[in-house]
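For this depiction, one protein chain was excluded, whereas all remaining protein chains were kept in their positions.
Then we have chain A:
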Amino acid sequence: MQTELNLQQSMASTDKSPEPTPAKGSEPTPGKAMGVGQHLIDKGAMMIQSLEPIKQISHHACSFAIYSHDMSRQIETHHYCSRLHQNFIQCAVYDSDESDARLLGVEYIVPADIFETMPPEEQKLWHSHAYEIKSGLWVNPRVPEIIGPPELENLAKTYGKFWCTWQVDRGDRLPMGAPALMMSPQAASPGVVRSDLVLERDAKYNISSESLKSSRLEIPEPEMISPLADYWKQHGQGFAIDIEETQMKLRAP
């Protein structure tokens, strides 16, 4: 007997805001504060376990990202990156660099030559970094720019793929819904980051994106940015993920 549930109806969509429940609102993440017992367990674990992959995380970068399905929504991001090898960076992305930061998602970063090997359907999901770097939006907080430059030159030629799994800016107090594909700041609307966001971030770190932009003038522009990256630019389309019911493929008994 067919149930009332339309199998085509998605359980969740990137661009569908969850219903109002205590899990939505302006107050911070719900949940009791850590008790002593849990602290002790954590401390015990920390002393014994090696946490090797985490030790590889070596860089903090602060920048901005834009929802690909709704480019009026822009967020400040904090990337904690590790280099898997010379050609690949993987980042855990948070909404701040504070201890109560929320884990927003994951970004992967590859150089242009690797990006060029990807099929077109895949390239559409990636964004370029040249503008973000040269405009001074991407910063390494607390690292003097003098250590920066060769690294920045390399980064300016990379492409990133960033999935956001917690849409905190729409009031989700818990991570709800389907993941969102994020895009990078660009020079043209709607990829321009709102100035109030930039000013707020700059004030926090006592920096000026404008001055960084001047000091980064000499970073070479990539010869060309792939036409499929930053897909919205030439196609006026963004992306959303739907989560739908399907026939689960089961193990043979």
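As a working rule, a residue touches a chain if its C-beta (ideal position, glycine included) is under 8 Å from a C-beta of that chain, and two chains touch if they have at least 3 such contacts; residues count from 1.
Just so we're on the same page, contacts and distances are computed from a predicted model.
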TODO: Quick one: find the hidden chain's UniProt protein name among "DNA replication complex GINS protein PSF3", "Oil body-associated protein 1A", "COMM domain-containing protein 4" or "Eukaryotic translation initiation factor 3 subunit H".
DONE: "Oil body-associated protein 1A"
Open item on the list: Using the document's contact rule, name the residues of chain A that touch the chain not shown here.
Closed with: 10-13, 15-16, 18-19, 21-23, 29-35, 37-38, 41-46, 48-60, 68-71, 78, 80, 82-88, 90-92, 94, 96-103, 105-106, 108, 110, 114, 117-119, 121-122, 124-125, 140-143, 147, 150-151, 161, 163, 165-166, 174-179, 190, 232, 236-251, 253
